[in-house]
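Here the complex is missing one protein chain, while the rest keep their positions.
Labels run A, B and C following the written order; every chain starts at residue 1.
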Amino acid sequence: MTLPARLGGVIPPVCTPLTPEGEVDTGSLTRLVDHLAGAGVDGLFVLGSTSEAAFLTDPQRRTVVETVTGHLGGALPVLAGAIDMTTPRVIEHARSALAAGADGIVATAPFYTRPGPAEIDRHFRLLAERTGAPLFAYDLPSAVHTKPGAELILRLAADGVLAGLKDSSEDQLGLRTVITAARARPAIRDFTILTGSESFVDTALLIGADGVVPGLGNVDPHGYVRLVRLCAAGDWQQARAEQERLLGLFAMVRVAASGIGAFKAALRLRGIIDHATIAEPQQPLTEDEVEQVAKLLTAAGLL
Amino acid sequence: MTLPARLGGVIPPVCTPLTPEGEVDTGSLTRLVDHLAGAGVDGLFVLGSTSEAAFLTDPQRRTVVETVTGHLGGALPVLAGAIDMTTPRVIEHARSALAAGADGIVATAPFYTRPGPAEIDRHFRLLAERTGAPLFAYDLPSAVHTKPGAELILRLAADGVLAGLKDSSEDQLGLRTVITAARARPAIRDFTILTGSESFVDTALLIGADGVVPGLGNVDPHGYVRLVRLCAAGDWQQARAEQERLLGLFAMVRVAASGIGAFKAALRLRGIIDHATIAEPQQPLTEDEVEQVAKLLTAAGLL
Amino acid sequence: MTLPARLGGVIPPVCTPLTPEGEVDTGSLTRLVDHLAGAGVDGLFVLGSTSEAAFLTDPQRRTVVETVTGHLGGALPVLAGAIDMTTPRVIEHARSALAAGADGIVATAPFYTRPGPAEIDRHFRLLAERTGAPLFAYDLPSAVHTKPGAELILRLAADGVLAGLKDSSEDQLGLRTVITAARARPAIRDFTILTGSESFVDTALLIGADGVVPGLGNVDPHGYVRLVRLCAAGDWQQARAEQERLLGLFAMVRVAASGIGAFKAALRLRGIIDHATIAEPQQPLTEDEVEQVAKLLTAAGLL
Partner (left out) sequence: MTLPARLGGVIPPVCTPLTPEGEVDTGSLTRLVDHLAGAGVDGLFVLGSTSEAAFLTDPQRRTVVETVTGHLGGALPVLAGAIDMTTPRVIEHARSALAAGADGIVATAPFYTRPGPAEIDRHFRLLAERTGAPLFAYDLPSAVHTKPGAELILRLAADGVLAGLKDSSEDQLGLRTVITAARARPAIRDFTILTGSESFVDTALLIGADGVVPGLGNVDPHGYVRLVRLCAAGDWQQARAEQERLLGLFAMVRVAASGIGAFKAALRLRGIIDHATIAEPQQPLTEDEVEQVAKLLTAAGLL
């Protein structure tokens, strides 16, 4: 399908269910996709950090995209992460994901190699040029250890290199600077701005973001869909209450070493996926930790 | 070939010459291998950071290992980097490098995924178990953003997981702690300890390191071979003088944004490789920058 | 005066006007206090980072507190920073400020000495015990390089150690966690929570903060008073517009190396203080930079 001019709403980063042997559990994956689509989300983001893309081999990554796009048949836009260290390797992943049916590509700045600003700029320009697909910059300094910066993002948007931004930084001021500038310039009015911070959807939408990519949205997509609708209706007090409920549920990421492991445990407890397996070398949750996740689900009315 | 029980001396991280189109220039690569072997180095390390492994696609990585091991025919031990984000992906690279003839594997802790100490421990254990090859931990916090820590390294050495350590951290105290402890424990006396700091070979060997993996050794392998021999002979004042000469030459890494670009410019100026091309999205050196590299080579008596 | 049970609204961190010789310019300081009080602010914070407290000698600090409290005569609550490295030194500053008329003390965690969590806890407990005054934790990781953490803040609030928090961190999640927990616990409902982020007043108040300590509030206190009133009235769209106007004005902090220098240049341009002098070793603004500040003031309708 073609991406909408400006993507918005709830676009969960889809967890990648694994078998106990560490292979992609395609049956669970399609059930998870149904669970999300059925809740009314606006798009899906596969092969992001929450999807454990960093742990998946190349064939596994391809299986994920094919399974999701094949199952959806164009019912929802699908963005795919192309997570790797440098331009040549990211291009390989992007081409593979597009061939498997993805509608747009999400890529970080180069990492491991300590790039400077000129290299980050060149990286995104080469990616756009050589893949020809809508390109979203993934701003995730906790993993990538650099930040593109508001000025660079706005320049790449103005030059038609970037279709959008997925901001998972903790730099509020940078995000607000991008939003305010983008909304003020007719030439880049269609630039999509998504936040990855699942606990700040109300404030992000208040200041003008288009939508959210919430890891926790795997577990409670209905909550996020409600939250976005309350914001759209200008009911900020109710939105705050819904956001605070989700903030309570989000405490599950602090239960264990792996926040993704907690999401998967919750998805298994809710009967959506078959196994809570997480990829090596992450540590599986203990029984106690699973118990704590269960309590948080119960408190949130999800179990 | 089989690795010696304890590897030592000069083991340069081999640059990967590229054609102007960005493909591996195998002719230049074999000439570079001859240049290094001819200078009397003790082994080669391919697909490390200096080799631009992070920028090479999987087929290019395989070409590098095959070209080098094929050309050497066992004349020198060859270590290969298996640089990727997580255990499953590193295992794929390691298997490919071993199949192509590498004698040992060099791997960092997981990166991008913010691993804790338990995950780093598990990562190295799984790598050793599933590849069956001598495994060297690559401690490079500037790229990886964590550090294994002296205690973990020593435990993995004692458990037979690690054959050695390549230390490119700036943590002198950690390195000295590992060396002192390893030399004092009979069970791990064969643990190989290499420094990646090309400007501290004299001090590293004084405190008990086995050898050095100097990026600058591509450009001046004879200098590093001389330096290591002076240290072995206990001639610390002459060693210091040689090290200071190499420190002056090392200034080339500050000439341009890319230190690797400077090494390649120097190798081309010395007639060893055909092109100074560096991988995308790195910025090629300007003519002025190449001129400065040439001056440093002249000052060091290499041009 | 006695502090209100819960302080809120606009509490600017008062700039410290200096003579060209670097002494406190008390005439300009009282005019600045009148300018702020006249705009309807709810309290003043002297000797904070924006006040250049780190640059003032002990007698100068005392002059500042005496001048402000003497001039106000109890018309507004006055918080005073006690900025120093460790408990014994902070206690000295706190006692001096209280003797000079301050109503409450604002203190950071120890810095320079790399304190652990237990030391930070002990620091605040000793400060409260030995000064007997309302104590506000100043969370400013960019200067202090540690963070108290939500759990510690909540424990100190519950134990009656802290009267409030001034959050100038970039840790949104930490702030929201503190606010949500504090509002839910009857025992600490009076805990004052202020944000130091002048570009996020609307979102901070939406999620439940009590007020703001805006450096830029020196320059445009009327704007911040308007903004806080719009939020109180639930007019979030108008609040956003006012906040975006102030965001444009805030660009002055990027005009020169010293954001405080820009505030002072603006105050002099608006005729409120006599000199834009900033303390050594900060670099004074160039004429060009002052010109850019003037343009931003004009654009904001303040000149």
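The criterion applied here is as follows: a contact is a pair of C-beta atoms (placed from the backbone, for glycine too) under 8 Å apart; a residue touches a chain by one contact, two chains touch by 3 or more.
Given the structure is predicted, the values throughout are model-derived calculations rather than measurements.
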- Task: Give the labels of the shown chains that the missing chain contacts, considering the complete complex.
- Result: B, C
- The listed residue (C:P17, C:G43 or C:P115) that touches the chain absent from the view is C:P115
- Missing-chain contact, candidates C:A5, C:A187 or C:A257, resolves to C:A257
- Query: For subunit B, which residues touch the unseen chain?
  - Reply: 170-173, 176-177, 180, 197, 199-200, 202-203, 206-208, 234, 236-237, 240, 244, 247
- Using the touch rule from the top, list residues of subunit C that touch the missing partner. 22, 49, 54-58, 83, 85-89, 92, 110-116, 118-120, 122-123, 126, 142-145, 257, 279-283
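Basically, only the chains that are shown with their structure count from here on.
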- What chain is most central when centres are computed from CA atoms? A
- Message: From the mean C-alpha coordinate of subunit A to that of subunit C, what's the distance rounded to whole Å?
- Response: 36
- Between subunit C and subunit B, distance of the C-alpha-averaged centres to the nearest whole Å: 50
- Item | Set of subunit C residues in contact with two or more other chains | none
